[in-house]
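Yeah, one chain of the complex is gone here, protein chain that is, but the others are all in their spots.
For chain A:
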Amino acid sequence: MDNLIFKYLSNTASEEEVTILFQWVEASSENKKLFIQLKKAWVLTASSKSETDWIKIKNKLQFPEPITQLKGQKHSNKSGKNNMLSIVKPWFRYAVAASIVLLISVFLFINKEGDSSTELQEVSVTNSIIQIGTDKATLTLEDGSNIVLEEGQSYSNANVKSNGEKIIYEKIDNINDVSKIVYNYLTIPRGGQFFVVLEDGTKVWLNSESQLKYPKFFVKGETRRVELVYGEAYFDVSPSTDHEGSLFKVLTGEQEIEVLGTEFNVKAYQDEAYVYTTLVEGKVVLDNKIQKKTLEPSQQSALNKETKAVEISKVNVATEISWRDGFFSFKNKSLKEIAKVLSRWYDVEILFVEKSMENVLFKGVLSKNQDLEEILTIIKNTKFINAYEIKNNAIIIK
């Protein structure tokens, strides 16, 4: 009979079968209870694959204030297709109080209404197994053993606790012996992100494809040292004044960041030419052994890994750290750079058939909690790319 229930739930039972099922359901309260339980589970886990109707909601509600600017922008040395901007302009006025997310949805919407017939040829998907990234990490303990942390997996041991979304080291008092220091590693795979609170209370948000090395506890009075082995991390450092003046240092392969108590973002991916450090609050000193630089809030330093040259510029902090809050925020970023960010979060390879496409600049905010295909559709609908193809874990932009 259980089989019949599932058949009914999945809409594959014939009318005769449903009649039999309902008779069975009414036959006893036990039966009914089981039926109701199974249907409850079924409806709660149901989903649909509808295109997003965000615009419909948006139209019915008044949002209080502008959140982001919006613009899709063609690289300047390319002619033609400049009408993109003129298409956008009338919307601009309307959309002053909206985000690119909305604008993008509008494009999506109009295009869907217009020519859904041609869409099929422009998009081809084979064996797609692309999933949205989630909270996950591997914790490597001092004895070399690995523990997988992900949603639904909790872990606790001595002063360490994790609920699968974050890991927290509780404070240990009175450790005075430097030789007792042991290190743990937190490794975030592609398609992952994680959050850790170190033993001194410093909070670290880790982005996809990152690794942090840190002591299980800090020694009183000694400089606190952690290492961003690779990847991107946002640090909210517990102030030195709470730790008898102990400095906090973040090492990356190419530079050392010395802080007193502050918030900043470090991006040091192995496949990128620069190490970016963005200061949100407070003060940090950057040292790459050739030169020392001090950053002020809202400043970003870009260290060229090869030449060791450092360039400091003013940036929009919110854009730089939006990954931490569940968004991708791009401000005049090339499609190539955007592809890099997307490929880490969705764990895919993104390839361009025509190299010139890599240089098209985009601006906008996207939610990290949507399918990659939605984002690809959005990009496709700007008309800067003609088509895309998904094959296993690779996306080919045409």
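Just so we're on the same page, a contact is a pair of C-beta atoms (placed from the backbone, for glycine too) under 8 Å apart; a residue touches a chain by one contact, two chains touch by 3 or more; residues count from 1.
Quick note on the criterion: contacts and distances are computed from a predicted model.
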When one chain of this assembly is omitted, its UniProt record names it as which of these: "ArsA family ATPase", "ABC transporter permease", "Bacterioferritin-associated ferredoxin" or "RNA polymerase sigma-70 factor"? "RNA polymerase sigma-70 factor"
Which one, A:Ala27, A:Ala41 or A:Ala158, makes contact with the chain that was left out? A:Ala41
Residue among A:Lys60, A:Lys289 or A:Lys355 touching the omitted chain: A:Lys60
What residue numbers in chain A mark contact with the hidden partner chain? 2-3, 6-7, 10-12, 15, 18-19, 22, 25, 32, 34-50, 52-54, 56-57, 60-61, 63-64, 67-68, 98-99, 101, 151-152, 161, 163, 165-166, 168, 193, 195, 197, 203, 205, 324-327, 365, 367, 369-370
